[in-house]
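== chain A ==
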Amino acid sequence: MSRTQPIMIQIATGDPRAISKQIIDAVRMKIATAELLPGAQMPSVRGLAQQLTINPNTVAKAYGELISEGWLESRQGLGLYVATPRQRLCDSERERRLDEAVQRLVHEVLALGFSADEVLLRLALELQRLSPRKSA
Partner candidate 1 sequence: MWDLFKAELQRFRFWCLAYASLHLLILGFLTRVVDLAQQPLLVYRSIAAVYALSGLLFGLYQLGNYRRSNTWLQLLHRPLPHWRIAVALAAASVLLLLIAVALPVLVIAIWQKTMTARVVDLRHWLLPVSAILIATSAYLAAGYAVLGGRRFAISGLILLGLLLASDAAGFGALLIQLLALLWLAALLMLAFKPDLSASPRSPLALIAVALPLQMAIYCALVMVCFGVELLWIMQGSHPNNSTPPAGGFVEANKAAPADLLSAGLAVSARSEAALWQEQIALSEVFQVFREFERLPQRHSLSNLSPMEFDDNERGERWVFSHDRMRFRGYRLSDGKGVGEMGATTANAEFTTPALPIGSLPGFAKDDALLMTANGLYQYQARSRTTLPRFQLPSAERFAATPSLVGESIAILSDRALYIVDGRSVSENEDLIAPRLSIPLPGAIGNLTRIDLIELVDGYLISFTYTSTAHNARVDPYQEIVQVHDDGATEPVARRVLAMDYPTWHRYELWWLSPAMHSLYQGATQLFVADSPLLRIDKPAVPLSMRWLAATLAVLSMSLVLLLSRGLVLTRSRRLAWAAAAALIGLPALISFWLLHGGKERG
Partner candidate 2 sequence: MSPQEYVIETRSLGKHFGRKRALDALDLAIPRGGVHAIVGANGAGKSTLFRILLGFMPPTTGEARILGRNSQQLRPEDRGRIGFVNEEHTLPVWMRVAELTAMQSRHYSNWNQAGFDQVIGHYRLLPDQRVGELSRGERAGLNLALALAQSPELLVLDEPTLGLDVVAKRAFLESLLYREAASECTVIYCSHQMEEIERVADNLIILEQGQLRHMSAPDDFRARVSHWVADIPFAGPPTASVPGLLQWQRIDGLQHYLVLDQDEGFAEFLRASGARSIQSMPVSLDRAVNGVLSRDHAAPPPAV
């Protein structure tokens, strides 16, 4: 019996992504980065809606999407939980997303004037910091 795991996500209105899409992305990111571990209880629909000041139906929609994608699972009468991971995306999609993320990073970093080595070093450090948690 686990307690509800708080999830710290931000949504932005005026974003081209729908709010439900933003929630989906955020939850996926948290699971991918192991901030949310399999078996963790998700906030209730009302709870998350209240936390984000949005319509509960939007949260319900996002949760529905996450369940159908296999990120979350519903346990009858108990609530929503993070599902045990399995391969969720096909290779080409993973490739595409990696490409997107790298592009974003490159754009951000370029303006800061660090050398490529410095950037690569920091990136390696960050990834290292994540990996032990992932295995924990």
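Throughout what follows, contacts are C-beta pairs under 8 Å (C-beta built on N, C-alpha and C of every residue); 3 or more make two chains touch, one makes a residue touch a chain; residues count from 1.
Selection rule: all candidates are chains of the complex that A comes from, given by their letters.
Just so we're clear, the structure is a prediction, and the values are computed from it rather than from any experiment.
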Touching chain A in this complex, from the list 1 or 2, is candidate 2
For a test of understanding, state which residues of chain A touch candidate 2 in their complex under the given definition. 13-20, 46, 49-50, 52-58
